[in-house]
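Missing here: one protein chain of the complex. Every other protein chain is in place.
Labels run A and B following the written order; every chain starts at residue 1.
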Amino acid sequence: MEDLLRIENLHISYRTMEGTVYAVNGVNLSVEKGETLGLVGETGAGKTTTALSILNLLPKPAASVDQGRILFQNRDLLAASKREIRKIRGDRIAMIFQDPMTSLNTSFRIGNQVAEVLRIHRKELGKREIEERTARLLETVGIGRERWDDYPHQLSGGMKQRVMIAMALACSPELLLADEPTTALDVTIQAQVLQLMRHLKEEFGMAMMLITHDLGVVAENCERVAVLYAGEVLETGTAEEIFDGPVRHPYTEGLLGAIPSPDHKISRLSPVAGQTPDPSKLLPGCVFAPRCPHCSKRCLEDKPKERQRGGHRIKCHLFADKAEWRE
Amino acid sequence: MLRYGGKRLLALIPVILGITFVIFAVLNYTPGDPARLLLGFNATEESVEALRREWKLDDPFFVRYVRYLGGVIQGDLGISWRYGVPVAKELAVRIPNTLRLAAISVLIMILIGIPMGLISAVKQYSLLDHLMLFAALLLTSLPTFWLALMMMIKFSLELRWLPASMPVYGAVTWKHWVLPVFMCAANLTASLVRTARSHMLEVIRSDFVRTARAKGATEFRVIAYHALRNVMMPVVTLVGINFNLLMGGTVITEQVFGVSGVGSLLISSVRTKDVPMAMGCILFIAVMIGLVNLAVDYFYVLVTPRLRSRYEKKKRKEAGA
Partner (left out) sequence: MKRGRPFRKRGRWQAVWRRFCRNRLAVAGLVLLLFLIGAAVFAPAIADYERVIHQDSANRLIAPCAAYPFGTDAYGRDLFARVIWGSRYSLSLGIGSVLAAMLAGAVIGSAAGFYGGRTDSMIMRLIDMIMAIPGTLLAITIAAALGTGVGNLMIAMSISQIPTFARVVRSVVWTIASEDYVEAAKTYGSKTARLITRQIWPNALGPLIVQASLSMAQAVLTISSLSFIGLGIPAPSPEWGTILAENKSYMRMYGYLCTIPGFAILLSVIALNLIGDGLRDALDPKLSGPVR
């Protein structure tokens, strides 16, 4: 199977004044051509760090990638030169950030900010052509071309995020990294923006990595889901396997229990008790063990290996003795 | 924008009033009778009384302040109590010297301080950054008059490259200005390096700079186009603040090097309670501060679209109506 993006055994840490923080600890992920992968997890699970590392956008020199490979069409982005990465950024992999309020440059007109992507990556286009495409892009995301000359402060939050989307789509990238694109927006605007993204994804045929802590968003938008916890992927599977399948990782179970929803046939609200572990200490056993209702002695001492059944992968000792779950 | 300028020009008035009022109060409420100070301690009580009447010193404080302002509005700065010459005439001689000192210092601040701070931020944690930070810390912590002394020893007394002070007779050349300007600008330039650096660091770490990188912009473009434009706003304000500080610094510099400027005149007139002269000096300094702050505000609005459009819209509406 040809993966568009494959992340292998990624380890990332931050050095801070308070000591080293281990943000990502051995993440394995893959995104196929044209599919949407949902990356879910609580705040601090390492979702954003993972996404930023793909485009080498981690804050320097605090963050360091200690181990791993990030293969984009079989080319290791971590080993790529700055020049190569720059050519990929915005052109073949684009990214949308969490907070549209601060992600746009307040000093420049929005049209120019969208056009900049084309000016960087489509140098062969003439001035007219770039302006025309920019105007069309703005219209595609539902902003009239007459607002070309507006500054960000003249737009609402939802419209700013649309501008970000227009910017991301400018060069029709093969992969779109969307880091909580709707978290900062009102609920009604959230739905609009997500619908727009779904629609555009189909139209442009690109793959998407949708990062969110909102399982409802994942259920509606993603074909596959990866559940991230304390810098590790605890479970990966199709949306059906995760939401409607018979077996799940205990953490996923807890997450699903945390949303009261009649569709999911879970009658009792059972939020995950406890807090995420201190990221400055690496646990010897399963990262979720301290909060897990099924925690045993083995969970605290031994790191569980990832086991799979078909495409469904789970990292949990509960599945160690089951024959159909292979290492 | 013009309208904005006009509005701000009006806002200048309270600043000038405030400064002159405070200094007038300081001159009035500190011990020491101006008449007695001029005539000396051997003078008779009657002659002192006569002088006080001539200067109308027995009128209430507010009356005298308002009378002074009235004179200023009519273009009359008064006559020096000590020298008997018109204050305006004396200021006309002094102002060019002070202006030259201040203007060159500001230029150095802007042309050296800001770029060094920005470069230091862009190259954070590099050897250059560390060196620059160390030099800036040293320069902000140095007593500049002492630095001037050390430079006098080296460049004036040992190497004989530069004169140690302003000449009493004869022409003033650019060489005379080197040490005073250095003393005046060193401290503030260094502090501007530090503050410009920290503002730039903040901008470099902001989300929109990350967006620019995610677009695939070159590092040069990210810094020179995206970051630079946004760091201008806080830096412009900094220059304004530093100019105010500079106005204190010039006074000390003038005193140390014997520059015949407004600052040294201010000190001698305050000491002798030559109120019209001292007030003339303060008025000049207040106007300078007001004008520079006005320019800073104007420029700030110019580089901030959010503020700019507020004033542009007003204009458009008026044109439509």
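Keep in mind that, in the parts below, a residue touches a chain if its C-beta (ideal position, glycine included) is under 8 Å from a C-beta of that chain, and two chains touch if they have at least 3 such contacts.
Predicted model, so just to flag it, every value in this text is computed and none were measured.
Summary of contacts with the chain left out: across B:149, B:172 or B:228, the touching residue is B:149.
Among the residues B:101, B:256 or B:301, only B:256 touches the chain that is left out of the figure.
For the chain left out of this panel, the touching residue among B:137, B:228 or B:303 is B:137.
Listed for subunit B, the residues touching the missing chain in the whole complex are 14-15, 17-19, 21-23, 26-27, 30-32, 137-138, 140-146, 149-150, 152-153, 157, 198, 201-202, 205, 244-249, 251-252, 255-256, 266-267, 270-271, 273, 278, 282, 285-286, 289.
We adopt the following convention: only the chains that are shown with their structure count from here on.
Between subunit A and subunit B, the centres computed from C-alpha atoms are 52 Å apart.
Those residues of subunit B that touch subunit A in the complex are listed here as 125, 205-208, 210-219, 221, 226, 229-230, 303-306, 309. Residue ranges of subunit A in contact with subunit B, taken from their complex: 55, 57, 59, 61, 82, 86-91, 94-95, 97, 99, 102-108, 116-117, 120-121, 151, 153-154, 164, 167.
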